[in-house]
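The complex appears here without one of its protein chains, the remainder shown in place.
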Amino acid sequence: MAEPTLVVEDLRTWFHTRAGIVKAVDGVSFSVAPGRIMGLVGESGSGKSVTGFSIMGLIDPPGRVVSGRILFGGRDLATLADDEMRHIRGRRVAMIFQDPMMTLNPVLRIDTQMIEAVQAHERVGREEARRRARDALGQVGIPSPEERLSAYPHQFSGGMRQRVAIAIALLNRVELIIADEPTTALDVTIQGQILFEMQRLARETGTALVWITHDLSVVASLADEVCVMYAGRIVERGGVDDVLDRPAHPYTAGLIGSVPSRNQRGRPLQQIPGVMPSLLALPTGCSFRPRCAYADGACTEDPPLHDFAGGRQARCAHPLSGATP
Amino acid sequence: MSVFIIRRLMQSGAVLVVMSLIVFFGVYAIGDPIEIFISPEADQIERERAKVALGLDRPVWAQYFAFVEAALGGDLGRSFVFNIPSMTLILQRMPATLELALSALALGIVVGLPLGMYAGYRPNSIGAKAIMAGSILGFSLPTFWVGLMLIMIFAVDLGWLPSTGRGETATWFGMTSSVFTVDGLRHLAMPALNLALFKISLIIRLARAGMRENMLMDYVRFARAKGLPMRRVVMVHVFKNIMIPVVTVVGLELGSTIAFAVVTESIFAWPGMGKLIIDSIQRLDRPVIVAYLCIIVLMFVIINLVVDILYSVLDPRVRLSEARN
Partner (left out) sequence: MAGTTQSHSAPAVETPLRRFCRDFAESRIALLGLAMFAIVLGAALFAPLLSPQNPYDLNQLDIMDGRQPPMTMSMGGFTFWLGSDDQGRDMLSAIFHGLRTSLGVGAMSAIGALALGAAAGLVAAYFGGRIETLIMRIVDIQLSFPSILVALILLAVLGQGTWKIVVALICVQWAYYARTVRGAALVERRKEYVEAARCLGLGHRRIVFGHILPNCMPPLIVVVTVQVAHAIALEATLSFLGIGLPITEPSLGLLIANGFEYLLSGKYWISFFPGVALLTTIVSINLVGDQLRDVLNPRLQK
């Protein structure tokens, strides 16, 4: 396998609030290789978006990356100065946000918002930058891109806006794209188109993709590898088929069980009992313990990270039998 | 766009008609219009002539049209004091008032906007807290007393600035204003600052609230994710969004600034229409009062109209949704 594009090692991003320290991301490690798609799965509040923003260097006070390394292009992004980081953002790493209605500036035209993204990183003329913007819009399937360039964001539908956001990410031939639930707010058909295009893009250009989502079906159809996050930690990771077919962690199994599907019709969906604990009051040991059917005295200790066949890992004292160590 | 403007024009016309009715009945209900429009020293012949001109022998609706006609023709009687048509008198004084009001608004923006934006950008800094304390004081200080204190400090104690009058004026492209001479500017400085004080406080609050609100928006994060320098994010992306409410409020404030110029003009003996109306009220120069009323109402309607149109030009969302309706 090729040298990974991104290696995240033991990342910790904490928010120092008045009520206490919120450990939104607490010791997360993973890596993505060129042309591969890594699905980062979890419920809301599990820290998956904060992980994405940490990589981008977009954590604002009271939050801070307190430790860990974010290795990218031979450098540790966590240690870069603001100005150096700025030259990487948008130039080598891009991010696509969840709500396409909110990500584009409502009072600036599309061309302004695209041209500035080119000119922030390269000394190119307005005409050249505009030409690249037009090509990028065409690339993501926006009809008559030349005319659409002079439009304002509110003149686009949600799906079209998300395509514009993706086009902006493509402007500078980035090596890594972090997509934070980019299809959650969209119709299913449009979601399918965008997923397909992103997959093609990763394969063709060798761009690595970190796809943040709470939707296991998206991961199943899109990703190569998957990391499952719970309460700021990765509880299981591995190849997407291995993890989804034979989950090792009870939480992963619970997530898979709660996805409605056709062949389960008539049977009640399985639910994970309880809700995710507040990050301010996590239980000792395994944070999934209060909701887990298999929990016992051993789980009050920090669970060990088990290695399984095929490079899989799970953080559980009682891994499910389906996954053979 | 044009539909919007036409509809807005019709609205303004309706308000004007209503206001003219109120002024008409105000004038005619309170007393004999002859007493209001004709000097007590006028002889019997002049009174009779005026009675016919105002159509007092005709039915009420005809009198109303006669009043509107007289108002449109600028013929609402002669000032008892100056013995020239009251409309002419007010129009002569209007440039000085507009000059003062516009200078105050410009000062409000030039001083208030940067201070407010800074206070919103670094809300916890000592500077921001000082700015906000200052703006609370600016709201509470009675304008007229501040004017006196300005005179005491800058004219009496320090002797830097003249305390009364408009100073030397010069004509530039057909506009006569004291802005074009050094002496005029020296005369303008204190009254403009006095009148601007409240506006500065207001704009500081608006800009600060806008800054804080917009900095949390997704589009700011997305702009940063594109790798734009913070300077551009704030000065282009956020600034344009802040300007929408600020311009609207500043435009709407033009009316109240002209109204409150009454106080400032009285203190600094500024020869505008505000000082004129106070003098006229004290001298019971009623034709001038009525004419002032008519003109100020017209000005308010025009200002509100212009602000609405400007607002729609600035905010593309309004422009479009209005056009659709």
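Note that the chains are named A and B in the order they appear, and that numbering of residues resets to 1 at the start of each chain.
Note that in this section a contact is a pair of C-beta atoms (placed from the backbone, for glycine too) under 8 Å apart; a residue touches a chain by one contact, two chains touch by 3 or more.
If you're wondering where the values come from, they're calculated on a predicted model, not measured in any experiment.
A.B. asks: Of the chains that are displayed, which are in contact with the missing one across the whole complex?
C.D. replies: Across all of the complex, the chain we cannot see touches B.
A.B. asks: Among B:Val52, B:Ala130 or B:Met149, which residue is in touch with the absent chain?
C.D. replies: Residue touching the chain left out of view: B:Met149.
A.B. asks: Which residues does subunit B use to touch the chain missing from this display?
C.D. replies: Looking at subunit B, the ones touching the missing chain are residues 15, 18-19, 26, 30, 136-137, 139-145, 148-149, 151-152, 155-157, 163, 255-256, 259-260, 262-263, 266-267, 277-278, 281-282, 289, 293, 296, 300, 304.
Basically, only the chains that are shown with their structure count from here on.
A.B. asks: How many angstrom lie between the CA centroids of subunit A and subunit B, rounded to a whole number?
C.D. replies: From the centre of subunit A to the centre of subunit B is 53 Å.
A.B. asks: Subunit B touches which residues of subunit A in the complex?
C.D. replies: Listed in rising order, the residues are 53, 56, 58, 86-91, 94-95, 97, 99, 102-108, 113, 116-117, 120-121, 152, 154-155, 165, 168.
A.B. asks: Can you check the complex and tell me which residues of subunit B touch subunit A?
C.D. replies: Within the complex, subunit B contacts subunit A at residues 217-219, 221-229, 232, 236-237, 240-241, 244, 314-317, 320.
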